[in-house]
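Provided herewith is a single structure, encoded as structure tokens, for subsequent inquiry.
Only a single protein chain was left out; the remaining protein chains are all shown in position.
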Amino acid sequence: MSYSVELHQVGMTFGATRAVDDVTFIVEGGEFFSILGPSGCGKTTILRMIAGFLQPTEGRILIGGRDMAGLGPNQRPTAMIFQSLALFPLMPVWENIAFGLEARGASKAERRRKADELLKLIALEGFGDRMPGELSGGQRQRVAIARALAVEPQVLLLDEPLSALDLKLRQHMRAELRALQKRTGVTFIYITHDQSEALAMSDRIAVMSAGVLQQVGAPRDLYDNPATPFVATFVGETNAISGKVMAVENGIASVETGLGVLRGRAGPGVSAGQGAKLYVRPEALVPGAGGDNTLSASIERIDFEGAFALAHGRFDDGAALIASIPSTDLSSAPEIGSRASFGFASSHAVVLPDG
Amino acid sequence: MAELYRRFGGGLATVFVGLVFLWLAGMVLAPNVMMIDYALRPNLPPAQVGGPDDVYSLDNILYLAKEGVHRAIFFKTVWASAFVAFATFVVCYPLAYWLAQHATPGQLGIALLALTIPFWINEVLRTLAWYILLAFRGPLNAALLGIGIIDQPVRWYGNAGVLAGMVYAYILFMLFPIYNSIESLEKAQIEAARDLGASTWRIHWRVVMPHAKAGIATGCVFTFMLAAGSYVAPALLGAPGSRWFTEIIYNWFFEGGDWNRGAAYALVLLVLCLVVVLATLKLARVNLTDVAK
Partner (left out) sequence: MIRADRISRFLFGLYLAAFFVYLFAPLTIMAAATFNTSRFPTVTPWQGTTLQWFAELARDRAMWQSVWTSLVVAFFVVLISLPIGTAAALILTSLHARARGFLYALMVSPLLTPGVVIGIATLVLWRQLGVGGGVFLIVVAQTSFIICYVMLMVAARLQRFDRTQEEAALSLGASKLMVFRRILLPFLRPALIAAAFLAVLQSIENYNTTLFVRGFETPLTVFIATKVRTGLTPAVNALALIMIAMTVLGAVAYEFVRRRQAAAGARTG
């Protein structure tokens, strides 16, 4: 089993900027763990602290149970894949891959053998003597991965490595990375601002905003049970309807909104009398009245996306509506410019306090 | 400094700091400090060094002010160097402007190559070439006599020779800074000025030159400094009547045997150059960082 990574009350201050504030989470050994958030949320700072490029101003970082304080990046059982890949442009591919072994004093024959082995793993046999500049984007990507894996790290740190690729290649590389992680059993910590990437690949995800950890959970868990308004709106599309909590009963909160009283599952910290928002996913909205709650809105446009269509509209209080309709049910879709009703089950909505 | 140690580790960083310290302290600062020390002390026989007469004074520098011939040569060197800078500017500006604004890429490539080749060649050799060209029975006089412009050979060695040789030697130091600064001027600005009816002179005076101010200042400053500190051109192309300040300094060291006065004169030359360089750059608002390019 690969090493776990623990962060305990980690904080980082650059001059007057508080980049990371009191972050605690534990990444299990062998887990594919993502840190998700918009740019500037502190996720890259966390990764660089784990890698050893930065020393946290507060808190402790443990890898495999060992405190990493004072250890440089070259003394940690981690390897990192950079956003720019940072292949060494003046070395042939095989020397790039075997660089970490060279640092460990392996003989040239040993290095060459190991490089060839890894080239086979990433399906680039025979490319060892090319220069990085002669490879395509996807090939360079794979070389960067092989170079990091060559040192047999306990923990692999990935800093948005797919962001430079086009969509098709990115989707392909997602699957490849995921498979590689399963096969090697190495702990992956993956940084991204792309929520669909994080949802598709990860065992668990930590969501960050403005230096603060918002929630840690499995993708499904984050999607269904967001703990904060930020998570509810950042992970996946959602409709947010403002109101005031009237009552909480059996875990269901009733919210007085400009569109009438709506009910949804009470999130953490919800109590009667609070200002709150009710969040309901586009796919939970079913055209026509039905379910426990009914909403109506004027439909402004319908975007056909293939497997489903997205209806965009506006509620009476001016807030935006977005509803997704499976392509198989397009006959039930409302007309553009008409008023339409949507129903949803209370169990498909979440109520979270403002702030 | 902390960043240096973090980046390279204690061993390498210490080596770097040590090497640079050796250079700046041992090869730049210490020699200049010692030169100032020399300049301020009297020239004494070895027995009296450190004795009661070995005191700091400005006598060596004041000597330059009192000695009429040396003072005249000093001022001549100053204004002649300024004139060299001006002449070099006049020679280079049209070409720099043309290269930066009008030349096709092909013309530009050839011209830059043609310009650089002579300047890869040793300054002494370039001056020697002028020495041969300007000889009394040399090719220039022969050509001019042949065309009939003159009917007596001209003695070119002297002020004319020194000027021609110096302008020649420093063309590139003037041309490239001006070229670089004119290159960043948008063609549209010149065309706009022309549309408004500005004459060619006015366009250059009011649009191009102000834009190229930094480059012109850099070129002039370098040319002035190189000219004032030059020894080859006056030594080879000069005449007894056209002595240069550097020749006086040389004589104090290797003929007059008074190193203290020589050091004092060298100090005056250094201060002159630094003042002119820094004042001009300040006036033209040029940063030292840009000069070095």
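Think of it as A and B in the order they're written, each chain with its own count starting at 1.
Keep this in mind: contacts are C-beta pairs under 8 Å (C-beta built on N, C-alpha and C of every residue); 3 or more make two chains touch, one makes a residue touch a chain.
Only a predicted model underlies this, so the values are computations on that prediction, with no experimental measurement involved.
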| item | value |
| --- | --- |
| Omitted-chain contact residue, chosen from B:Glu67, B:Glu123, B:Glu183 or B:Asp258 | B:Glu123 |
| Among B:Leu19, B:Val55, B:Ala72 or B:Ile150, the residue in touch with the chain that has been omitted | B:Leu19 |
| Candidates B:Ala85, B:Ala100, B:Val162 or B:Ala266 - the one touching the absent chain | B:Ala266 |
| Touch list for chain A against the chain that is not drawn | 51-53, 72-74, 78-80, 82, 84, 86-91, 99-100, 102-104, 131-133, 147-148, 150-151, 157 |
| Hidden partner chain, residues of chain B it touches | 1, 3-4, 7-9, 11-12, 15-17, 19-20, 22-24, 27-32, 34-35, 37-38, 91, 94-95, 98, 114-118, 120-126, 128-133, 135, 137-139, 142-143, 168, 171, 200, 225-226, 228-232, 235-236, 246, 249-250, 253, 259, 262-263, 266-267, 269-270, 273-274, 277, 288-289, 291-292 |
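Here, only the chains that are shown with their structure count from here on.
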| item | value |
| --- | --- |
| Separation of chain A from chain B, taking each centre as the mean of its C-alpha atoms, in whole Å | 62 |
